[in-house]
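Here's the structure we're looking at; comments come further down.
Yeah, one chain of the complex is gone here, protein chain that is, but the others are all in their spots.
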Amino acid sequence: MGSAELGRWLRTFADEVTDHADELTRLDSEIGDADHGSNMRRGMTAVVGKLDAAPDAAPAALLKSAGMTLVSTVGGASGPLYGTFFLRMGTSAGDRAEFDGAAFAAALRAGLEGVLTRGKAQLGDKTMVDALTPAVDALDAALADGASLKDALRAAATAAREGADATVPLVARKGRASYLGERSAGHRDPGATSTTLLLEAAAESLG
Amino acid sequence: MGSAELGRWLRTFADEVTDHADELTRLDSEIGDADHGSNMRRGMTAVVGKLDAAPDAAPAALLKSAGMTLVSTVGGASGPLYGTFFLRMGTSAGDRAEFDGAAFAAALRAGLEGVLTRGKAQLGDKTMVDALTPAVDALDAALADGASLKDALRAAATAAREGADATVPLVARKGRASYLGERSAGHRDPGATSTTLLLEAAAESLG
Amino acid sequence: MKKLINDPADVVSEALRGIELAHPSLRVDHEHKIIYRADAPVQGKVGIVSGGGSGHEPLQGGYVGMGGLDAACAGEVFTSPVPDQMQAATKAVDSGAGVLHFVLNYTGDIMNFEMAAELAAEDGVTVETVIMNDDVAVEDSLYTAGRRGVAGGILLNKIAGAAAEEGRDLSAVAEVSRKVIGNVRSMGMALTSCTVPAAGRPTFDLPDDQMEVGIGVHGEPGRRRLPVAPAKEVAAMLVEPVLADLDFTAGDGVLAFVNGLGATPLIELYLMYGEVAAILEKAGVRVARTLVGNYFTSLDMAGASVSLLKLDDELLRLWDAPINTVAFRWGV
Partner (left out) sequence: MKKLINDPADVVSEALRGIELAHPSLRVDHEHKIIYRADAPVQGKVGIVSGGGSGHEPLQGGYVGMGGLDAACAGEVFTSPVPDQMQAATKAVDSGAGVLHFVLNYTGDIMNFEMAAELAAEDGVTVETVIMNDDVAVEDSLYTAGRRGVAGGILLNKIAGAAAEEGRDLSAVAEVSRKVIGNVRSMGMALTSCTVPAAGRPTFDLPDDQMEVGIGVHGEPGRRRLPVAPAKEVAAMLVEPVLADLDFTAGDGVLAFVNGLGATPLIELYLMYGEVAAILEKAGVRVARTLVGNYFTSLDMAGASVSLLKLDDELLRLWDAPINTVAFRWGV
């Protein structure tokens, strides 16, 4: 895959975020401050604007510009986190014009590492990490089993959704939800939910 | 009648005002500022306290102290108006220890005059004057027809209630309700309603 | 009703206790519910006494102090104070130069201050009374109670307070006060009702898609009930009747005052001011001074009012003069 596919991925993610903005905000109002949906919509709308402006950027440039745009337009916790995620993907893309499955998986893993360094969250803290980590692991495993990129991405999306579902019973230890202590249990984490949309968008538009 | 009966009248009025405080406040919330009930209750409770303190004051002293107490504890429009009403009644009582019907009617009329001078309202302005004026007129008329004081006071109370009822369609020209302009029509005037209680208390406890 | 109170009957007296504890520069007479500047009476200075129902934050007491009022009489919530209070305050702040009474034009306030002035006269104090009636929502007429006094009263406190501080005599302070009253106009609207503690429930019910325009400051319903509109349109509904009532283009510009009614966040008031400023610019009205905030509220009502004060050199200088009160403080 190349810039065209990556662009399609980001556009699909932007559509998904817009369609689910109210749901994401509602989830955030239960254990946060009711803005995750509007934050992500604002950011991804800006990303799409950048894509339109520079249609034939190379993969690295495209991903970095998406990351910078999210950092510059979202704010909150999700801005730096999603921003760092795409910035690190861009760095890992190097100067290649085309990705094979392994390269794409490596880029996703680099993004995950970025999120972990920036946010210092661990698996089980009830954050987007709980969706992203199993997704990246599932992608690697499926590819290792020789699955097609399409199937591997489907597996990753499923793992992300399962990871997001698994945040419901958790007590948050990072982010705004952590202030609720025990009261944060019983609610789905908004960021893990938007991360699921990201992986589903990948499964839909890549490979 | 003497101080004992006048005291009974004021105590009955105090009870009536307390029982109807919420209704008076509700009426005032429709075309005023939602305090007529609490204003009158506060004032009449203080008046009863004064009665307990000075049980055997002469009629003039008793009425004047009621007036002063209302002036000093009620505030708003109703404080000076009801206060002036009783102050003037006291003045008209002079040094008599006993009232006959005519003397009581004269005192009520003096009170009405006081309200008119203080408030400068005219009949039909949608104020307590619309209940007090017909009541005093009815009392005079009934006594002139040779009715007993009891019956005459009943006639006055009926006239007061009819006068208060008649305020419903009126557009207020005085008091807070006047700010509503046309919107003040269709609501019963709170002060006219409390004045009806005053006259009903008289019919119940005097003569 | 949800409020941070104890017994609704004690709201005013308990708030006065807090004010006294919070502000050493103020003295409180709890028996009469009067807030004094600690150094009253100020020798040779005309005393200024205001008063009104409580529930209008920052309470009358917010304008008591150097360059402001000498005393503020606090009535029950939304109920004018009683004559005894104004009589006591008048006597206490009189240094011999006489006392000016500031009254907002409501029947109750007028009558209670009237009786107080009669009593003060018996005490041998010279009293002059000025009546604020700046609310253009109410049609004026000989046969009605006339226009209400609303947020314009705040501007009067500041400007007349400065004039008194300058050492002007009673009639001179009364004169500049009347100039302010002649030059100020206001109009307000509400998105929600307020809830009087003693009443326990909202004074009026307002559907989620409706607002009251031409509102009073005591939860009296407004002149008209209209569908909720964007701030841009609401600003026009408030500014246009004000501009229609007095020519503000002449003179040395205006003081533009966007006042919050209590529950409306400052972020909305500043947004409203942006709209108001745009309308004034179009209308050729020059803004020389601005005031934005909750300076004359109606308990927990959501909404705003706009006041314009036509300025001249004298009013501008008196507005800028030092003041040291809870609500206004500058130059010291």
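Note that the chains take the letters A, B and C in the order they are written out, and that residue 1 is the start of every chain.
Throughout what follows, a residue touches a chain if its C-beta (ideal position, glycine included) is under 8 Å from a C-beta of that chain, and two chains touch if they have at least 3 such contacts.
All of these numbers come straight from a predicted model, not from anything done at the bench.
Chemist: If I'm reading the header right, one chain is hidden. Which shown chains does it touch across the whole complex?
Modeler: Looking at the entire complex, the absent chain's contacts are A, C.
Chemist: Quick one: which of A:G119, A:G163 or A:G207 touches the chain that's been left out?
Modeler: Only one of A:G119, A:G163 or A:G207 touches the chain omitted from view, namely A:G119.
Chemist: Can you name the residues of subunit A that touch the chain not displayed here?
Modeler: The missing chain touches subunit A at positions 25, 29-35, 38-39, 42, 71-81, 118-119, 173-176, 178-181, 183.
Chemist: In the full complex, which residues of subunit C touch the absent chain?
Modeler: Residues touching the hidden chain, for subunit C, are 2-6, 11-12, 14-19, 21-23, 54-55, 57-59, 62, 191-192, 208, 211, 228, 230-232, 234, 262-275, 277, 287, 290, 292, 294, 297, 299-300, 302-304, 329-332.
In the analysis below, only the chains that are shown with their structure count from here on.
Chemist: Work out which chains are contact partners of both subunit A and subunit B.
Modeler: Common contact partners of subunit A and subunit B, which must touch each of the two, are absent.
Chemist: Subunit A to subunit B: how many Å between their CA centres?
Modeler: Computed from C-alpha means, the inter-chain centre distance equals 75 Å.
Chemist: Let me have the rounded angstrom distance from the C-alpha centre of subunit A over to the C-alpha centre of subunit C, please.
Modeler: Measuring from centre to centre gives 54 Å for this pair.
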